[in-house]
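All protein chains of the complex are present and in place, except for one that has been dropped.
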Amino acid sequence: MEANLLEVKHLRTHFKTEDGVVPSVNGVSFSVAKGETLAIVGESGCGKSVTSLSIMGLVAPPGEVVGGEIWLEGQNLLALSKKELRKLRGNKLSMIFQEPMTSLNPVFTIGNQLGEVFRQHRQMDKKEARAHSIEMLDHVGIPNAEKIVDSFPHQLSGGMRQRVMIAMALACNPALLIADEPTTALDVTIQAQILELLKKLNKEFQTGVILITHDLGVVAEMADRVVVMYAGEVVEQADVFSLFAEPKHPYTKGLLGSLPKLDENREELDSIPGSVPNPLDMPDGCAFHPRCPAATEECKQNKPQLQEVALNHLARCFYA
Amino acid sequence: MRQYLLKSILQIVPVLFLISIIVFVLVYVTGDPVSLMLSDTATDEDREILIAALGLDQPMHIQYFRFLGNMLQGDFGTSFRYDMPALPIVLERLPATFELAIAAMIVATVISIPLGILSATKRNSFLDIFVSGASVLGKAMPHFWLGIMLILLFAVEWKTLPVSGRGSWDHLILPAFTLGTGIAAEMTRLIRSSMLEILGQDYIRTARSKGLIETIVVYKHALRNSLIPVVTIMALQTSTLIGGTLITETIFSWPGMGQLIIQAVNTRDMAIVQAAVFVVAFLVIVSNILADILYRVLDPRIKYN
Amino acid sequence: MDQTKEPLLVVKGLKKHFPFKKGMFSKETGYVRAVDGVDFTVYRGETLGIVGESGCGKSTTGQMILQLLEPTEGEIWFEGRNLSTLGKAEVRTLRQHLQMIFQDPYSSLNPRMRVEEIVAEPLRVHGTHKGSELKEKVVELLRLVGLDAHHMSRHPHEFSGGQRQRIGIARALALNPSLIVCDEPVSALDVSIQSQVLNLLKKLQKELKLTYIFIAHGLPAVKHISDRIAVMYLGKIVELAERDELFANPRHPYTEALLSAVPIPDPTQRKERIVLQGDLPNPANPPSGCHFHTRCPYVQDVCRQTAPTLTEGTAGHFVSCHFPLGQS
Amino acid sequence: MSLPLESQTAQAGSVGQAVKKPGQLRRLARMLLKSKTGTIGLLIVIVVVFMAVFASAIAPHDPAKTQAAQRLKPPMWMEGGSPANPLGTDNLGRDVLSRIIYGSQVSLMVGVCAVAVAGAIGVVLGLVSGYFGGIVDNLIMRTVDSFLAIPNILFMLVILTVLGPSLTTLILVLGFTNWVKYARIIRGEVLSVKERDFVRAARTVGASDGRIIFTHILPNVISSFIVVSTLSVATTIIAEASLSFLGLGIQPPTVSWGGMLSDGRQYLATSWWVATFPGVAITITVLGIMFLGDWLRDILDPRMKARAK
Partner (left out) sequence: PAQPSGNKETTQPAAQNGDKVLTIASGSDIVTFDIHDHNNTSTEAVHVNMFDYLVRKDAQQKVQPDLATEWETVNDTTWRFKLRQGVKFHNGDEFTAEDVKFTLERVATDNKLLEYGNYKQIKEVKVIDPHTIEIITHAPEPVLLNRLSRLGSGILPSKYIKEKGWDEFLKNPVGTGPYKLEKWVRDDRLTLVKNDEYFGEKPKWDKVVFRSIPEDATRVAELLTGGVDIAVNIPPSDLQRIKDNDGTDTKQGPTQRVMQLTLRLTPGTVTENPKVREAIDLAIDKQAIVDNILAGGGVPTRTRVTPGNFGTNLDLYNKTLYDPEKAKQLLAEAGYPNGLELTLNATSGRYLKDKETAELIQAMLAEVGINAKLELLEWSKFNEKYKAKKFDEVFMIAYGNSMFDASLAFDRLTTERSKGESDYSNPELDKLLADGEKNMNMEEREKQYKQAQEIIAEERPHIYLYQMNANYGVSDRINFEPRLDEMLFVDEITLK
């Protein structure tokens, strides 16, 4: 296990809302090795972001991590004090967010926001921080970094901002980078740029990456291994090739089938009927059974466990 | 920026024009000042002569254009109470009112920023509830009542501050508090809600994900952003603030415009009322422009749009 | 689409320039050239897909067709009549046959109205149905899009995104339109829901002989539903062709890059992409000559100076490029 | 057709928060009880309204009945007080409690009616201004700017001095000076609602401007109006007090809290109860209305609703 950079065990994060407790992340386990890219896919609201925020220690009230362990290089993050955790953030552990448009503070310059990281974690003075910021911007392929460093976020395009976010996340050479839908808000051609960049940096720095997305195309392109989530749980986990070649869980199968593909013409797409269950009102048994074409009585009554169905291929289904 | 300034100055013109109409109508409907200007024993003939002399026998629109024309030359008529041109009398009072209004604004700011931040960051804590309650209280107390209470407590009971009048800085404290409390209450609420909204923004999460200490997150990243809307909304309070001086100045016998206005209205000294309303409106507009400029300084996004 | 091709909508030289003032005193005003001279024809019964990156003018085009925006220039001919020359009343009747499905299923339904009222509104406005007839028609429409009569009394917030989109479709169908403009109808939906809506749209087209203009930036979806596809870049159509033709032989460098940039959901097909450098230029200040020259990997001098025009190369395949690909 | 539509529709109930009609009320009540301040606010408002409506039944004395011999009696718990006048008497020997009870009528009446007048003007102009834009908008907004530049109290001072104070003029003047606030807010909301797709959708189906304004825009902007107007009722009550100070408030024998507070200020140092109790009544009422307003803002704010989902 020492090879594993990050080990998440039975993570449970709940939101106590007015209408009841939302178990957004409900016993999720996975691991990321050094230099590995792990993709987490799943539909909106299945708990991807909450999982990543839990790792970062940034779950805001009314949310709360209520169980599990998160081990990063031998340290249980959940056992750390706030201060210790803060020192890890932006340093060993960093994150980029979905919305490059809103993730940068509009009233400070790029250099200011980027330099902050160096000043906080590397105790640099303003000048050094600036120099390093320019270097970092260069690194993520921002042309004219000397000038950009003094501009404000709104003067940059979405793609540029996402690069700034990446520069910021990689500033302290983190061991683990969490990218929460880093390209969803971007256009296709810009998305391609960013994905290429991430690939390159991943190779260069040997950073462990958790890539969160709902785009299976991006997963196929980028990931080494894949975790599929549904309603706060992991339903399938495998290396990227076996997952696409032989999906075991009906949800994964459904997802793959419902995608229109560029290289084939079908009159009609497969589709998963219904929609994601209300987290406050989870069905008994297998959470997917109301939408599952192959559901049986057993699925309605008992909850399947995540089990190894093939070598290094886990699935949460009685019939996988 | 220069262009912006020119633009805003040009925008004032129609507003001032509309204000001139409002002021004129206000004064016009006030009826004739003649009877107040005449002595008890004046005859009807005296009356007619005076009316003609004042041009009050002409149709309304003629009167308005004459009023407008005079006004453009800075002539708001002659105060019959002081028997002097109205505008200088009003302007003479401006510094006192200015001093009071600025002091009140400082009081409001000094109170509201820390309280607003505290209650937003410690949302739903005891402190938050206390601050909310206090700010409602602050708004619910009419100026005259608060002013008298402050005098009774600080001046009469504890003898720590002077009662009234304008003089050194300590004369300013009680009236500034009286005037500033309501604004402070309003601002506290605003800062709190603005702060709450900002604290939920993505870039705050980004700041935290960089491992910044909470102080920097709150005071650097959140505060500046949350002040942006506050500035504009506060500028709208200028008119409330100046309105508040009417009563505050009367209570503290502060020789400013507020007292002047009240007395002018009471004596139907309409030239003064006209000039004062105009000066006040002008001040409010200017302060709104200043707020806009500040807004631009605080928020770099605006400059380029 | 063979010989029976009958043009339903013809767009000629359509332009929309949004003015903005550069300064109070400089007389000079700038324009966002949101749509900058677009021509195309939509034939009865087909689906024309429009793809392009954010801000390239897709929605603006759609809104002009629906008369929600007034074109700065150009003509829109619908069912053989020039919409801009018609009187108000005529436009009103003609418009019944033009409908729209919106991108955001959350903002396109009035949160204060019941489903019944929403779907009935077009019927009410045009006074086509009354009383119990109206109700029956609403039920029928809801059935058509896969909803149930008992949903009628609910408010939009009680539905999921996919269901809301169905309500929007029902509303669009109420007046028996011949043309429906779908402005990114699935991009706000979850992956597993997208296919439901796409399937529904296809089914309805078949049953009701509808014509669609399908706007999207997700290429796979556009490909799935369209017969022909127009690719827009910065307010202009750069390429327009039959679907399969376009995907097999993209002739504009932008189309080529776009196709290459789309990630394929198959890890075995990872490929070298053509990654375009730089960002989409600002439509308020578009590059001279060919708008694409700043990012084009094959750029030549002439591209910087003269703008190419949309010309038909092979039959039905239009491209706007000085050096179309595959010509050698 | 592989879509099992039926199973899907069956799901709808559990997916969307299936709330049926009576449930909505219950939900509101539950949300109310969850908010402590909201509940307190509502209770206070209910008590005040009750007081106003049943004043003649619950007030122990005639509020205008003077008893020279009983002047300035302290509240009953103080030395010299008597249970006959639980909150003491004023300078003319009138019962403070009864006057406060009757005063609630005027304070509420002024508050509610003035807001109604202001709201009616403001909403109409705001709708017109926001929806039609252009010159009309410009004209209305410049008028709004002009009104905003003149402090309300100044306006009221001049107009009331001229017309002479009466309940009707007071209400009209308060309404006439406050409409701008609504016009601004409603216009802003209209501008944003106007751009929402459902308005576009209404236009594509051929709905007229009138229909769009009244069935699509108005219902969606009315909630901000409700919130702002609630808070305005509170500020109006205070404004009436300030006007009383200037001698322009409600005239006797009608009792108003503002009038009591203003008259009683001369006795603050000697007979504190005369001014303090009406002050407390104003404060509590304002507090209640504001709490209620804040709560309304929370539940009526669509963003809040979205978050609650």
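For clarity, chains are labelled A, B, C and D in written order, and residue numbers in each chain start from 1.
We adopt the following convention: contacts are C-beta pairs under 8 Å (C-beta built on N, C-alpha and C of every residue); 3 or more make two chains touch, one makes a residue touch a chain.
What you see is a predicted model, and the numbers here were worked out from it, not measured in a lab.
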Taking the complete complex into account, tell me which visible chains touch the one left out. B, D
Which of B:V15, B:I148, B:L190 or B:A281 sits in contact with the chain that's absent? B:I148
Determine which one of B:V25, B:V156 or B:I233 touches the chain that has been left out. B:V156
Check each of B:R81, B:K139 or B:R189 against the chain that is not shown and name the one that touches it. B:R81
Have a look at B:A104, B:M141, B:L260 or B:V279 and name the one touching the chain we're not showing. B:L260
Absent chain, residues of chain D that touch it: 64-66, 68, 71-72, 91-93, 161-162, 164-165, 246-248, 251-253, 263, 265-271
Just checking the interface: what residues of chain B touch the absent partner chain? 31, 35-42, 46, 50, 81-84, 89, 92-93, 144, 148, 151-152, 155-156, 159-168, 170-171, 250-255, 259-260, 263, 265-268
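Keep this in mind: only the chains that are shown with their structure count from here on.
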Chains contacting each of chain B and chain C, listed by label: A, D
Using the touch definition from the top, how many steps at minimum link chain B to chain D? 1
A-B compared against A-C, more contacting pairs: A-C
Compare the CA centroid of chain C with every other chain's and tell me the farthest one. B
Any idea how many Å lie between the Cα centroids of chain A and chain B? 52
Rounded to the nearest whole Å, what is the centre-to-centre distance of chain A and chain C, using the mean of the C-alpha atoms as each centre? 32
Could you work out how far the Cα centre of chain C sits from that of chain D, in whole Å? 47
Among all residues of chain B, which ones touch two or more of the remaining chains? none
Per-residue overlap in chain D, given as positions that touch at least 2 other chains: 2-3, 5, 8, 15, 17
Residues of chain B that touch chain D when the two form their complex: 14-15, 18-19, 22, 26, 29-31, 129, 132-133, 136-137, 139-145, 148-149, 152, 156, 236, 239-240, 242-244, 246-247, 261-262, 265-266, 268, 273, 277, 280-282, 284-285
In the complex, the residues of chain C that touch chain D are 63, 66, 68, 92, 95-96, 98-100, 102-104, 107-113, 121-122, 125-126, 146-148, 151, 154, 157-160, 163, 168, 171-172, 174-175, 196, 199-200, 203
Given the complex with chain C, which residues does chain D contribute to the contact? 1-3, 5, 8-9, 12, 15-19, 196-198, 200-208, 211, 215-216, 219-220, 302, 305, 309
